[in-house]
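First up is the structure itself, then whatever we jot down about it.
All protein chains but one are shown in place.
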Amino acid sequence: MNKALKLFGIACIAAQASAALADEGVEFFKGKTVTYIVATAPGGGYDSYGRLVAEYMQRNLPGSTFVVKNMPGAGHIIGANAVYASKGDGLTLGTFNTGLIYNQIVNQQGVKFDLTKMSWIGKAASDPRVVVIAAQSPIKSFEDLVAQKQPVNFASAGPGSASFVETVILTNSLKLPVKNLTGYNGTDDQLAMRRGEVVGSIASRSSYATFIENGYGRFIAQIGGAEKDVPQLSSLVKDARALELIALVQSQGDIARLTAGPPGIPADRLKTLIGAYKAAMEDKELQARAEKLERPVEPAYGEEVAKAVAAALNQSDETKKLLAEALKKDK
Amino acid sequence: MIDVMFGSLGALLTSPQTMGLMLIAVMIGLIVGATPGIGGRLSIALAIPFVFGMDMTQGAVFLLTMHAVNGTSGQISSIMFGVPGDGDDAATTIDGYPMAKKGEAGRALGASITASGVGGIIGAIVFAIMIPVLEPIVLAFSPAEFFLLAILGITFIAFLAGGENIFKGMIVGLFGMMLATIGMDPQTGTARFAGDYLFLWDGVSLVTCVLALFAVPEMISLAVKGGSIAAISMEGVNFSYRQIFEGVKEVPRHWFLALRTSIIGALIGMVPGLGGSAAAWLCYGHAVQSSKTPERFGHGAVEGVIAPETASNAKEGGSLLPTLFFGIPGSSGMAVMMGAFLILGIQPGPAMITKHLDLVWTLIWALVVGNLIAVTFLLFITRWVAVLTFINATMLVPFIVVLVVIGAYVNEGQWENLLILVAMSMVGYAMLRADWPRAPFVIGLVLGRIAEESLHKALDLWGLSFFTRPLSLVLITMIVTTIVFAIYKSRRPSALANMQVSA
Partner (left out) sequence: MTMLARQSMTFFMLAVFTTMVGVSFTYPEGARFMPLTVGIPGIFLCLLQIGLDFRRKPAAADEKDEMREAEEKAAKLVGHDVHFGQAEVIDAPRDAAESLRREIMAWVYFLGLIGGVLLFGFWVSIPIFLISFLRERAGASWTRTLLLGGGASAAFYLIFTKVLGVSLYQGAITGLILDRLAG
């Protein structure tokens, strides 16, 4: 009985408080420490970007201190779990690979988060996927690839990774003459292409920028992204199933370098955080630095990102089955 | 060409800002490197925000120096306390710590520091020489060769144990390889032996295992024995600069070994994919196998300190090659460096040779000069630092243990690793008391993973015929020769061994 009264009383006060000052959120962060979890080890794309975001959010949230915490492991799952499980008071945020959407769709063992329930702060960039072919290969266009008589070798990262999933679902649904070789983590695939062991790969454009600039390969198709120099894969394909999957992969590429928090962050604090994030994204200095990190800023905030994530997670049963199979490669 | 070479050296030495930055980088690199568990990646990652505005050359020199020197200071705690900072250092600990126990810490440190310096410099030289032939060499190594190299390294285990302990050594090596299978397998993505324990999905943490197997048992043993780390008293030993200088002289005394291991280290560094501690351990194994008296190893053989140290430093120079000229990082540390290079506006690729040769030479010189500064500084302070091995160990032990525990945690930020630390410490302590060799474990752990990943890829690419590739055949011959040699040696103990008094 007493407990109920107490709760009621607290609810009243809380309602009043949030209705009160619009700046309540900003006040809250004065003198507080916000932990920004990065789901990878120090160094590397996610870490550099994460530290950048953390630094500029701190500048735009007076009185706050942002501390970056690296929590690597299990393909970003550990970090994402940590973000999801943390207290929803607005003092913990994090960044992880958007590819975790795949892991959630198939209920992979170990996944303890629900992306639809997370509090979405925003995303910082787009990272379209591309089909890359090694320079020395005779394949010059997507049509060439489709017309191959013998299967060609493609490289992807370890089983269960986003790269692996995307390669499998795309090559399967598009019935490409491709043999998928796994285990090429990090830049191993680029080296394999140089050695001639594999002919191509389906990867993120930013990771191959240097490779292409050096003349080691060419892009023959792209999924999403604003660049006009490479044909969109969706324009080269007719099959409805395939187009659905291409759209799924595109949503991945669109929501890159995301920042999210655990479920339950109070509305005013969330608003403040989104505001600080927006200010950070619009800061010319941050934009210049992001440019140097090879990923110019293409931001989206709050609701927009949440909707995109929810849409990506909402897939047909067929797709779910296809993904589940892809994540469980048997020999 | 010559004028570019020495022009960049001149520019480097005469620019006070660049030299100043190098000094700072050396200091930071040394301090971070001396702490177990803190990887070099963290220091670079922390430095990156500062680098954003810097001039291209200065920024690159700063980061490269810091990175190169990181690996150099880990040997201090390895030798003095038996506390390795990472997989590389564990190789130095095997013979370095026993030397400290004999009161020769100064000599060991003198040798290892000099070896590091020499290795780093030779690595830079190899780097410079290899520029024209880089491409064919790097591209010749495929998963098939990685697999065979890993197997070659593993066969060195047989040498490490030697004599009556040969089975124990092999069992421990297989134990290491067994633990290496924990985690997601490269073929099917099954989380082996890990189930729901996410922190095991990427395998057991190497740093935690190394600390648990080497550092903790030694600390506990010290707490029991009392006394000091050096089993002899201070009066009997001259730990002044004389002893350190003795150590320094060991490197020229074993110049051929140092040269070989530096070159091997640099070559291994050059080929992306065989990074990590492989270089240090392969060279340690090579030193054992090429010695006339291999039974000295593990008990304080100075070659066991020189070989891994030259190798791991030379590796850094070598790994710069593919990073700069291909845009393909030669090691995980280089992957971070590459990100930094991009930020600085350096575009890695073949154009570096034609358009930015001066920058390339500046970086080579930075490696050389940075190594020299680090070595000089370390040799200078070693005299005070080595004294710690003579004071009452029970005063030291608690601080070292704390550092070890922090190191095991910080490495991956997972508290579960502390449980692994405890479990493996118990195993390590049992091995110490039961007189089982522990070095083969690390070799098995490090190379076992590489072996499986490479084998799987090689089979995928060529099926079983991958054995017939030319380079593969060379390696197979080496492996077979090594095994035959090992059996031969174990049958005929060197007559010298019977006469040898502890050196």
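Brief remarks on what is shown
In order of appearance the chains are A and B, and numbering begins at 1 in each one.
Note that contacts are C-beta pairs under 8 Å (C-beta built on N, C-alpha and C of every residue); 3 or more make two chains touch, one makes a residue touch a chain.
Please read these numbers as outputs of a predicted model, since none were measured by experiment.
The chain omitted from view is touched by exactly one of B:I2, B:V133, B:A434 or B:L464, namely B:A434.
Residue B:N392 is the one among B:N392, B:T468 or B:T481 that touches the chain not shown. Of the options B:V83, B:I171, B:I244 or B:L367, the residue whose C-beta touches the omitted chain is B:I171. Across the entire complex, the residue among B:L12, B:A25 or B:I38 in touch with the chain not shown is B:I38.
Screening B:T92, B:Q243, B:S291 or B:S425 against the full complex identifies B:S425 as the residue touching the chain left out.
Subunit A meets the missing chain through residues 35, 67-70, 87, 89, 330-331.
Against the chain not shown here, subunit B presents residues 32, 35, 38, 42, 46, 167-168, 170-172, 174-175, 177-178, 181, 185, 187-188, 190, 192-193, 216, 220, 223-228, 231-233, 236, 392-395, 397-399, 401-403, 405-406, 409-410, 413, 415, 418-419, 421-422, 425, 427, 430-431, 433-436, 448, 452, 456, 498-502.
The criterion applied here is as follows: only the chains that are shown with their structure count from here on.
The distance from the centre of subunit A to the centre of subunit B, with each centre set as the mean of the Cα atoms, comes to 34 Å. Interface residues of subunit A, counted against subunit B in their complex, comprise 41-45, 47-48, 51-52, 55, 69-75, 77-78, 81, 109-110, 153, 158-160, 181-184, 186-188, 190-191, 194-195, 197, 210-211, 213-216, 289, 292-294, 327-331. Within the complex formed with subunit A, the residues of subunit B that make contact are 39, 41-42, 44-46, 48-49, 52, 138-139, 142-143, 184, 186-189, 191, 195-196, 198-199, 201-202, 272-273, 322, 326-329, 332, 335-336, 339, 342-345, 347-351, 412-414, 453, 456-457, 460-461.
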